[in-house]
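The other protein chains are all here in position, but one chain of the complex has been omitted.
As written, the chains take the letters A and B, and residue 1 is the first residue of each chain.
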Amino acid sequence: MINKVRPHITQNESLLFERSSPGKKGYQLPALDVPAVDPAAALGAANVRAEIEGFPEVSEVEIIRHFTRLSTWNYAIDLGLYPLGSCTMKYNPRVNELVARLDGLAWAHPYQPESLAQGAMEIMARLEAALADITGMDAITLQPAAGAHGELTGILLIRALLEKRGNPRKRVLIPDSAHGTNPATAAIAGYAVENIRSNDRGMVDLAELERIVDKDVAALMVTNPNTLGVFEGNIKSIADILHKKGALLYMDGANMNALVGIARPGEFGVDVMHLNLHKTFSTPHGGGGPGGGPVAVKKILEPFLPLPRLKRLRNRWTFDYNRPRSIGRVRAYYGNFGVIVRALAYILAHGGNGLRNATVDAVLNANYIRKKIEPFYDLPYKAPNMHEVVFSDERQAKLGVRTGDIAKRLIDYGFHPYTVSFPLIVHGALMIEPTETEGKRELDQFADALISIAREVETDPELVRTAPHSTRTSRVDEVTAARRPVLRWKPDNSSAKAAD
Amino acid sequence: MLAACGLESAEDLFSHLPDDVRLKQPLALAPGISEYEIVDYFQARATENASQYASFLGAGVYAHYRPVMVDTVVSRGEFLTSYTPYQAEISQGTLTTIFEFQTMICQLTGMEVANASMYDGSTAVPEAALMAARVTARNRVLVARTLHPEYREVLGTYARYGRMSIEEFGYVADSGVLDLEELERRIDGQTAAVIIQSPNFFGIVENVKAAAEIAHKHGALLVMIFTEAVSLGLLQPPADADIVAGELQSFAIAPSYGGPYAGIIATKEKFIRQMPGRLVGETLDSRGNRAFCLTLATREQHIRREKATSNICTNQALIALMATVFMSVYGKEGLRELAEQNLAKAHYLSGKVKPRFSGPFFNEFVAATNGRAPDEINRALLKRKIIGGLPLARWYPELENCVLLCATEMTRREHMDEVGQAFLPVPQAA
Partner (left out) sequence: MTYPENFRYTKEHEWVRAEGDLGVVGITHHAQEELGDIVYVDLPKIGAQIEQGKSLGSVESVKAVSDIYSPVSGEIVAINDVLGSSPEKLNQDPHGAAWLVKIRMSAPDQWKSLLSAADYQAYVGAES
């Protein structure tokens, strides 16, 4: 019985270019208070373009309707649970949107005089301090624009330290359960990637690690808790093995939502880690970005941090460019300041206790889901899980239904799918992270949906295999999209148009 | 719920953790505060920042009017709080807007395909360079000194570990344009890419075609970077370039003290599999209706892992959406008119403050301060609540007493007059 959603009528809408006609306008500029200048005369005729062919010409109301109609075709946190593993799709507080738009913050130019930027610098310094406290690390950089960017920064820091010690080394170890950005990052930083197999409990195999770590290994990139939602209980031993051979421990902080206020990576041997402001710290995903990927380091790595760094000088903030060991910049300016504002607002709202409570709720919610779903889906790894839990489709696969199909059928029940087929160490994974945002009611509806689908797999597998049935758009042909890519609109496109 | 989990208290949820990793004391953070107090805190910080100042700063971040509709659209929860559109059936809103975005970027830049955005213009540069290295199987990059200094720094950071060698070539002293003769001398059969910016950091429009000819003669790619997207409304699209990358902040993205912004990479279709970043493609659903989906994902990290074209996992979707709404609001005529206004304002200013370089400029130019220290002029302007031009000495020691001045459609005539006044030589004592 599907009780969370009912299909309803949604507006059709074509592309902006298909709605355009010459002369329609959505703007009005004020009259010039200076003389107009002939572009050809000022720039040279060869430098001036003809019209922007195909560019939209639509009215204001058409623009509003266009985007509003399109928005109604999206699922969103504001509509319901996203059970996506390791994504931490928690509520995006609206006060954060307001404060980020305050004039003095939104219109601040990165090059305005420091005397006129003290407010912005104070915000950044405050977030740095908060993140240092949360992670138990010594220094923070807010420069990286996203998690993967933070990963790259972190690995470059490791490289810089090892180079200073005389040998950057050659390999980075990455568990086979790791997120794809980890090996991609290591490769960009000039390291060869060596996969380390998880043991039968899905954790880093200590004996294997001991065997593999040698003077050629620069670091191990670990996610903790791992992508199964399980805490690496041997993390201190892992750190010891690495440190004994002069290697470092990098932690992917994607799963920090399980640790805030409970444990601090700086206290269990992590040398460098990144955080995801758009996960743990509530900044909105916005359909795929922006994010923020601050990096936290121990003292030994502090000299290498990207420049500039915030420094307190005679009662005011200043940017310190005198950092001879710095790896340089990883992006222009100082960081995704707008995202930094939102993250700080979230932290201020919760405070130390509030953040810890959020962690407790997140872990409780994941455990609740596990208990309710366990009778119906295969749970390959039985260790206690924290903020997320991973099932496998093994039972359903025997009846010809895979995790991808179950995920699609979940859409008919009014939910966004969980993370499908990841981590790779689980065959046909269903990776679920509810976050602390969800109350019992939504969680019960979600669990009931998964249980109902498990029954459907037994009684009517075809229904699940061909889901979703009640969405505006049914399953899309990804194969043709990849074989014959159409990546932009052209006036003579002959594919089926949306009715209008 | 605890009961359902078979637990007595919430703390039992963590009893499986080793005791020596458990935090024994609370975090040092202050207790949580109310919404009112949060707003208050940030209002106070905003006041400590500049407020109600006229500004002549450009240099990669531009003050353009943000149409109200932009925030109206991006504030919709379905856009703001939605996830990456991996599940096409319930993400057609985001996917459609990205497809429109990709299209408009192609229309503006003269390229055949564009991605769904990079973090920003500065990181798009090394991504473009790495792409050129993959395409040509070469590892040398020649970059113009007139590419934004911080963009060059970022390129240097990535290149150091990507085993690319980066060398700079200069500009012509009087005109401020690329020194094409130097480029011709320095380029060779190992050059993967020539990277230039137009309008360049000095605001000057470059001869992209000539630079492309030199690059192509030697089998290198021409990478053109832009930081002022509004210029694309008026300037000839760089169709001779192989890769166009740049920053879209000018399109209704608040300056926000340096970020978040949105970069793009656009290129020719033949290079598409070497291009980093998300791509949205058109297809049909099982009922035969047009639909959009993420495509060519095998380039990306979640599939190809260490062999991926990049480690990037984000596209700046919400920021790109701001740009998409902006481009729709101004449209074909409006973007041109906007650019023409920018041109007019900067040229009016150049009548008050003489440009240092003779090359053609768009909405920024370099001005010499006639032997006075730029800081002194700027201090005087600050007293009149005007933020003056950006002193260039920190990046271009040869331009010690020069500043970079920018005027946009938001710059007022009376402020430009004041700046003109401030640049006049101080009357000598009798």
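Rule of thumb we're sticking to: a residue touches a chain if its C-beta (ideal position, glycine included) is under 8 Å from a C-beta of that chain, and two chains touch if they have at least 3 such contacts.
Since the model is a prediction, treat every value here as computed from it, not as a measurement.
Note that the undisplayed chain, when the full complex is considered, contacts A, B.
Considering B:22, B:186, B:268 or B:304, the position touching the chain not shown turns out to be B:304 (whole complex). Residue A:478 is the one among A:103, A:240 or A:478 that touches the chain missing from this view. For chain B, the residues touching the absent chain in the complete assembly are 273, 297-298, 303-304, 307.
Even with one chain removed from view, chain A keeps its contact list with that chain: residues 478-479, 482-483.
Note that only the chains that are shown with their structure count from here on.
Remark: chain A and chain B have CA centroids separated by 21 Å (rounded to whole angstrom).
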